[in-house]
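All protein chains but one are shown at their positions in the complex.
Now for subunit A:
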Amino acid sequence: MSKLGNRADWADDEEFDDPSALPAQQITTNKDGTKTIVSYRFNDEGKKVKVTRKIKTTVVREHVNPQVAERRTWAKFGLEKGNAPGPSFDTTSVGENIVFRPSVNWKVQAAEAEKNGGEKGSMKDQLKDKKVKCRICSGEHFTARCPFKDTMAPVEEPAGGAGIEGGAAGDEPAAGALGSGTSSYVPPHLRKGAAGGGERMAGKYEKDDLATLRVTNVSELAEEAELRDLFERFGRVTRVFLARDRETQRAKGFAFISFADRSDAARACEKMDGFGYRHLILRVEFAKRAT
């Protein structure tokens, strides 16, 4: 009978999957004398949160007068009434460490620290006499603002020349700049010894470059539609890009024409080079890949 009774108790103790029940707090004592307390609670969203705390207890013995010792036993009152002993998280926290080292010439030191901090702190001062340089056309603008950023890959630049135009560097896979001895990771196929690379994914440049013409000495008054008409005669034109001034919207004097077929492009190049268009003589050549 007693055996049976025990069994029943044991069964009662079995935990059922009650979502509202919280597992009991576990306290384990570690080898180094610290304690690990794992407790569970519900957060504001009603989700169960596991809290693991590692506690090192240091016993500090202090001799105080009896009055102080007596006060230690006082119960909490007012807003704190009924709260558990120990600091509550919503009223008491520990600030960041402050180094306080009194010294006679404190003022001098502080002034120096401020000076150093000032030099380091202000990004504006640091960059005061640096010039912005585009990695595509070397003009004085950010790479991201370059009018040719859709048509040309960045020009190769000397190693370690990562200037301040970094803001735009993420825009393009700067294939040309990699592998030139910077400390950053270079994939094996791009390393110097790697014989021109095996299979490369057809990037947006390779595909275009084969059949893209660069047209220079284009009139300021040129229009994209006109250029398209001019070159459409030789084959299907996939894209016409006319560089324009950002402010005035006037053409800058050069354009890129992409053909669907390279043979069409070659023919257009041959025929249109030296063509008179809007009082200027066009110069047409295959766009160079900037590698």
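We take it that contacts are C-beta pairs under 8 Å (C-beta built on N, C-alpha and C of every residue); 3 or more make two chains touch, one makes a residue touch a chain; residues count from 1.
In the analysis below, contacts and distances are computed from a predicted model.
Novice: When one chain of this assembly is omitted, its UniProt record names it as which of these: "Cytoplasmic tRNA 2-thiolation protein 2", "Eukaryotic translation initiation factor 3 subunit I", "Bardet-Biedl syndrome 4 protein" or "Exosome complex component RRP45"?
Specialist: "Eukaryotic translation initiation factor 3 subunit I"
Novice: Out of A:P102, A:P188 or A:G276, point to the residue that touches the absent chain in the complete complex.
Specialist: Residue touching the chain left out of view: A:P102.
Novice: In the whole complex, not just what's shown, which of A:L22, A:I37, A:I55 or A:A110 touches the removed chain?
Specialist: The one listed residue touching the chain not shown is A:A110.
Novice: For the chain left out of this view, which of A:E80, A:E112, A:E270 or A:E285 touches it?
Specialist: A:E80
Novice: Tell me where the left-out chain touches subunit A, residue by residue.
Specialist: With respect to the unshown chain, the touching residues of subunit A are 64-65, 67-68, 71-72, 74, 76-81, 85-88, 90-98, 100-104, 106-107, 110.
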